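Below is one structure; the comments refer to it alone.
Only a single protein chain was left out; the remaining protein chains are all shown in position.
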Amino acid sequence: MRRPLRDYRPVHVVGIGLHRFQPLSETTYVELGLTAIREAMADAGIAFSAIDSAYCGTALLGMAPSRAMLRHLGASGLPITQVENASASGSTAVRQAVLEVASGMADVSLAIGLDKPAPIRLAHEAAGVPDLVNAYASPFTHFALLADDYMRRYGVTAEQVARVAEKNFRNASKNPHAHRQKGYSLAEILSGPNISGPLTRLQCCPIGEGAAAVIVASDDAIARLGLSRARSVRVLSSTSRSERVYDPGADPDTELTRETLAMSCAEAGVSPGDLDVVEFHDGFSIEELLYVEALGVCPPGQAAGQLARGDFDIGGRVAINPSGGLLAMGHPIGPTGVGQICEIARQLRGEAGPRQHPGARLGLAHMVGIGSVCVVHILSAAD
Amino acid sequence: MRRPLRDYRPVHVVGIGLHRFQPLSETTYVELGLTAIREAMADAGIAFSAIDSAYCGTALLGMAPSRAMLRHLGASGLPITQVENASASGSTAVRQAVLEVASGMADVSLAIGLDKPAPIRLAHEAAGVPDLVNAYASPFTHFALLADDYMRRYGVTAEQVARVAEKNFRNASKNPHAHRQKGYSLAEILSGPNISGPLTRLQCCPIGEGAAAVIVASDDAIARLGLSRARSVRVLSSTSRSERVYDPGADPDTELTRETLAMSCAEAGVSPGDLDVVEFHDGFSIEELLYVEALGVCPPGQAAGQLARGDFDIGGRVAINPSGGLLAMGHPIGPTGVGQICEIARQLRGEAGPRQHPGARLGLAHMVGIGSVCVVHILSAAD
Amino acid sequence: MAGLFLEGEPNPALRGQECEGCGRVAFPPNPYGCEKCGAPAAMLVDRPLAGRGRIVAFVTTTHANRRDLSVPYTVASIALDDGPVIRAIMTDSTGESLAAGDAVETVLVERAADEGSTDRVLRFQKREAA
Partner (left out) sequence: MAGLFLEGEPNPALRGQECEGCGRVAFPPNPYGCEKCGAPAAMLVDRPLAGRGRIVAFVTTTHANRRDLSVPYTVASIALDDGPVIRAIMTDSTGESLAAGDAVETVLVERAADEGSTDRVLRFQKREAA
């Protein structure tokens, strides 16, 4: 019989580290990655030799990036694997590390997210199933259509949709790891260059470079290595799904998200309403509204209104994208999902400083990867 | 405490499938993959809806290839992940599937190996650590140096090294899935275009396209789905390691292989001398000699002599690369390691037809991925 | 785009597929198998879809992420009269004449192709009231 994560031994996030998400620079991918990993090791208080396995979520670096980086931490012989799931690559790396520790294959595992901008080759373009729009249906056109449909369906305005970006820029203005740290006003967001339909440039996430690292460990390892139990954050569920066939006209990413969120909440034994902090895949402003509703923390069509009254602010009912999300923290692809886990862990430890959501005890991280796949993690603060 | 595979519930290979390894053609990667997967499902006798998770080992297809392929089997929503470990990508996909079933996260998991030739970008070339040879040390130059060193050290001739290819072409001449199905003579191998040092063209593996699929399942699933227990092949160990620092002048791939083979044999509880069939990463002829010795089934420097007297032939002491190996079965990168598991399973079932090694009960598959990483699986026939 | 429609005035039909296994009607066609039930390609039979439907949503894109796309262009989600909801490019590149709910129909448009030749591509346009 298949068993959910909570039937296994507990898994904890014990270390987090980031290299700032930023525009493409001369910094090598090795330097980006080592910065994040060394920060995570220092945060956990463990040596590289204590790490049993490593998963690197990356989509753009080319073949075999990881050992050429990890060897500079002292080549220990540990198993190393690259995983790719488009935008959910980093989340998948975290999931594989969590599964190894849960099952006892490893006591301590490292998940890295790492990428530098490079031309993206989408494999499915060679699948031999063209449609009527092909390249015309770029991501921003796709999400603009979802925005147009949502606005029309619920009588929501373009300004209300843009408020997602306003909130996320405000959050990221307090985040030293964010790609966009300037707090743009609603007027600036709306007046920026138009991209497609209601979406302006500042409602589309920046794709830059960066790195994020998360170390997960078992109770055994925490005790054996003398790690801080108070700063450890428990992983309650780790859920990965792929798109099915939905009703004509339904947005596949939203339906896939709805299913995966529900499954992850059920596996964690938590109610969506109990979540304090959530990091959503807000590659485009409209996505956050769709996914908030898919999570079930507000009725269909009401996310824009609840956002406007501050429900999703830091300090509100549930803090959505306190890091700044993809829109402001940035979306370097591989690092993004790992960075979400860093943010949730920081919030649940109460170490998020100026962007701390008061009393954060339960958090969720969500990424969608084109194709589509969806990966969700739910974490809780130490008791 | 970390636990080896044999401490978990048993994992069995229940289905195998291949698309022939072949030169680049117009066939889409989707068609290649579906051919292998459908064959594996038919071989196992199970439907796609019974598969709980999928791992796709691929290095060259670009981003997010898998769901655009798997959806045509009936989009079930299963978790899908691409894994990359250079030449060991397919072996790593098998390993991840095995770990999921062993731990109970999945009852049935699918490992796919899939690639089509494309320009290879090695991430580590951007690591910022140049050496004195860089591009001059192409794989064939690297392995030619190992051959020169080996020949000199043990008084072995170029003809003796080339006999590896002669044997593997002979094996592949009976393998309808092999890239090179023509049995070249030793004279043809030696007279072919010289590439580097003692290596001629036919001592270097062909890189083409192809696909391979393996379905692994638990005892539960075998019973529940009514699969054949007699045709199932048990996975005794699944071991992955990365390169450490070795003595100056030692070949890292050989030392890494030696460590990983020893660990995998220990985890499986088998002695190297008990192995009946072995698939080695023979990207270049010399590798097979080095790895046979690293396995410990013959003393240093004696592999060439034992090969010449037929010890490693099908029907010999231990059949090495009965599929034809990378040299003749081919090396399409992602599929290679999955294809090895297909061959070992076929041999252990006694279903290898004209290339059946008599009485095969215990088999091993070994891949090295540039970087370097090494992945080894040991399998045994059903009781 | 060849293979996605059947020429025939005034409204070219779309080349859909119907699955003999589960009855799903889908567009675009594929040579592999049914996304709903996994039936092999041999069980996917041609099922022309009338080139008529209604606009569900539409947007005009003013920013090109590829050099081979000229902006502006307008893409719509269209609920076909025959069931599937598809996406298509509108003849009205600025979308100024369009509104959600509009009845639309297929039309073939000549487009400059390589070396001075032209090819015919499928677009949707607003359907004039009869």
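To keep things simple, chains are lettered A, B and C as they appear, and every chain counts its residues starting from 1.
Following the convention adopted for this analysis, contacts are C-beta pairs under 8 Å (C-beta built on N, C-alpha and C of every residue); 3 or more make two chains touch, one makes a residue touch a chain.
Quantities reported herein were computed from a predicted structural model and do not represent experimental measurements.
Peer 1: Among the chains present in the display, which ones are touched by the chain that isn't there?
Peer 2: A, B
Peer 1: Which is it among A:48, A:154 or A:246 that touches the chain not included here?
Peer 2: Missing-chain contact among the listed residues: A:48.
Peer 1: Who touches the missing chain here, B:140, B:169 or B:312?
Peer 2: Checking each option in B:140, B:169 or B:312, the one touching the absent chain turns out to be B:140.
Peer 1: Thinking of the whole complex, not just what is shown, which of B:42, B:187, B:230 or B:245 touches the missing chain?
Peer 2: Touching the chain that is not displayed is residue B:245.
Peer 1: Of B:49, B:157 or B:194, which residue touches the hidden chain?
Peer 2: The one listed residue touching the chain not shown is B:194.
Peer 1: Just the residue numbers, please: which parts of subunit B touch the chain that's not shown?
Peer 2: Looking at subunit B, the ones touching the missing chain are residues 128-133, 135-138, 140-141, 144-149, 152, 193-198, 201, 245, 248-249.
Peer 1: What is the set of subunit A residues that contact the non-displayed chain in the whole complex?
Peer 2: Missing-chain contacts on subunit A: residues 30-31, 34, 38, 47-49, 69, 71-75.
Here is the rule we go by: only the chains that are shown with their structure count from here on.
Peer 1: Relative to the centroid of every protein C-alpha atom displayed, which chain's own C-alpha centroid is closest?
Peer 2: Of all chains shown, the one whose C-alpha centroid lies nearest the global centroid is A.
Peer 1: Indicate the whole-number Å distance between the mean C-alpha point of subunit A and the mean C-alpha point of subunit B.
Peer 2: Comparing mean C-alpha positions, subunit B is 34 Å from subunit A.
Peer 1: Let me have the rounded angstrom distance from the C-alpha centre of subunit A over to the C-alpha centre of subunit C, please.
Peer 2: 34
Peer 1: With chain centres defined as C-alpha means, what is the inter-centre distance between subunit B and subunit C in Å?
Peer 2: Computed from C-alpha means, the inter-chain centre distance equals 44 Å.
Peer 1: Which residues does subunit B have that touch at least 2 chains other than itself?
Peer 2: 30-31, 69, 71, 75
Peer 1: Spell out, as numbers or ranges, the residues of subunit C touching 2 or more other chains.
Peer 2: Residues 30-32, 35-36.
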